[in-house]
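Every protein chain but one is kept in place in this view of the complex.
Order of writing sets the chain letters: A and B. Residues in each chain are counted from 1.
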Amino acid sequence: MENTIVKAENYNSYFGDNHVVKDVNISINKNEVIAVMGPSGCGKTTFLRGINRMHELIPNATSKGKILLDGENVYDMNAIYVRAKIGMVFQRPNPFPNLSIYENVIAGYLLNGIKVSKADKDIIVERSLTSAALWKEVKDSLHKKGTFLSGGQQQRLCIARAIAMQPELILFDEPTSALDPISTSSVEQLFHELKANYTLIIVTHNMQQAARVSDRTAFFYMGELVEFDDTKQMFTAPADQRTQNYITGRFS
Amino acid sequence: MENKRLNLSNSQLKWETFFKRILIGMSILLVLIILGVLATLILESMPSIKSLGIGFLWGKIWDPVQNIYGAYPFLVGTLLTSFIALIISIPFSYAIAIYLGEYNPKGWLSDLLKNTIELIAAVPSIIYGFWGLFVLVPVIRTFEMKIGVAPYGIGVFTSSLILAVMIIPYAASLGITLIRMVPSPLKEGAYALGATRFEVIRSVIMPYTRSGLFAGVLLSLGRALGETMAVTMLIGNTSAVADSIKNAIFGPGNTMASVIANEFTEADHTEYLSALIELGLVLFFVTVVINLIGKRIITRFTND
Partner (left out) sequence: MEAKIGFRNTKSVIFKGIVVFFAFVITLPLIIVLIYIIKQGITQVNWHFLTNVPAPVGEKGGGILNALWGSFLMVMVAAVVAIPVGMMAGIYLSENPRTKLAYYSGLCVDILQGVPSIVVGIVVYFWIVKPLGTFSALSGSLALAIMMLPIVIRSTEQTLKLLPDSLKEAALSLGVPYHRVILKVIVPCGFAGILSGITLSIARVIGETAPLLFTAFGNPYLSSSLTKPMESLPHLIFTYATSPYDDWHNLAWGASFILLMFVLILNIVTKVITRKWKIQL
């Protein structure tokens, strides 16, 4: 119990009257890498965005139920605080084009007007970029804008930006689907390294990726959490017929 | 770090609502401005509306000394100048739109022409009026002597000429955008059947953009109706109805905008002032309606 970092209790999401995430109960432990997979429209991304309260930013989007972060319901906390506490990386790399690489990494502090000394800033930037395996490649161009970076490097910059806020939990929404295979594998390698210090929840469209990177996998289908198990178990001997169908490619 | 962020977040929430309220407030302000304009115009022209009624619109005499007010001379002046200007400007606007939209959409010559057209729209109307007064008027005077009309120089015709030049950019720039939007497959189909360039333009591009180009014409018209300074300086400021079509076009006149510009500060009694304001109200309605119709057509066109 002490090891649980995120727990969803009877969590439901809606777009207006459309019930997209149905009664999800799931418990995730610290320093786990969790893959969330399922066919298009199954609610996996909506569920992910419910964790850091990004879901409610869409007009007419509502939710019911609890999501506990370290025992506290995020829906009872200040939404902005929740988002600052949880890191998120998106499908398309989205570094801020008007900020330099350096400024992008500490954007969370910069944009919030949090005062940090120059020395501390330098430390945060170096530490985050190193954790994101990007430091060596950009350390001589920190003050340039990040638009010359490749897709994979931009994505790692976004990861560094999320890490700089010192979250315990980082959410990934299909983080490699817009990247080429080489960049994809460098990001997947990163998951492996980040695990030591963070808990990762990764929504992915790619079954093989789920199998490669995660400890446990959650399978969503039509808004329901159908199965949640050890990755090895899920891919060799799934308990539910629907999971079996998905894995064997009967539908995607 | 944790507590700092929580405290920051709470105060941020207050700014959040404040900011959102300001955004809404500024948008409401816009609505209030328009309502205010309408209310002021109606309020201040009330005396005139009450005493003159609807007959104001076809009253032919405008005599402030005897307190007789009729809008007919200015309606005629406005319509004449605007429509003559429109008719003169349309071939040029269409030619520019077809040239820059179809024949030569890219390149240095195209950019040069496009910038020149934008420059025409950028020159302030007072400068057109000033130039017109000193350069165009003598030329028109000689022209009028040649064709046997009274050589005023100033008048409806002269102001229409300047107005025509001023409104060309409006229909032209809209036309350029619309013609460039014609889908290539449509044109290629016609070429593949052996059509010449002219035929493609006539049978494919023109019908496709017809409603949009009409909207451009409306926008030019709206601009012409509201133009004040250049017209005021060149139209001769006569509030009488002309006795013949020839004199109506080549003689002096007045538009709603020009009579307001000239007589507003001299209006010393209520009936005079409110009659002028009523003209402003009519002008307001006419220009707004025409502009809105034009914009409505454009949005419908771009959404299809």
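Basically, a residue touches a chain if its C-beta (ideal position, glycine included) is under 8 Å from a C-beta of that chain, and two chains touch if they have at least 3 such contacts.
Predicted, not measured: the structure shown is a model, and the values here were computed from it.
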Option touching the unshown chain, where B:Leu225, B:Ala275 or B:Ile297 are the choices: B:Leu225
Chain not shown: contacting residue from A:Ala107, A:Leu134, A:Leu179 or A:Ala210: A:Ala107
Residue of A:Phe47, A:Tyr81, A:Tyr102 or A:Tyr246 touching the missing chain in the full complex: A:Tyr81
Omitted-chain contact residue, chosen from B:Gly36, B:Pro105, B:Pro138 or B:Pro183: B:Gly36
Among B:Ile98, B:Ile140, B:Leu174 or B:Ile297, the residue in touch with the chain that has been omitted: B:Ile98
Contact footprint on subunit A, counting only the chain that is left out: 52, 54, 57, 59, 80-85, 87-88, 90, 92, 94-98, 107-108, 110-113, 147, 158, 161-162, 165
Subunit B, residues in touch with the chain not shown (by the definition above): 5, 9, 12-13, 15-16, 18-20, 22-31, 33-34, 36-37, 40-41, 44, 91-92, 94-96, 98-100, 103, 113, 115-120, 122-131, 133-135, 165, 168, 194, 196-199, 201, 222, 225-229, 233, 257, 260-261, 264-265, 277, 280, 283-284, 287-288, 290-292, 295
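Keep in mind that, in the parts below, only the chains that are shown with their structure count from here on.
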Distance between the centres, which are taken as Cα means, of subunit B and subunit A, whole angstrom: 55
Partner subunit A, residues of subunit B touching it in the complex: 1, 4-6, 8-10, 12-13, 16
Parts of subunit A lying in touch with subunit B, wherever the complex brings them together: 78, 80-81, 84-85, 112-114, 166
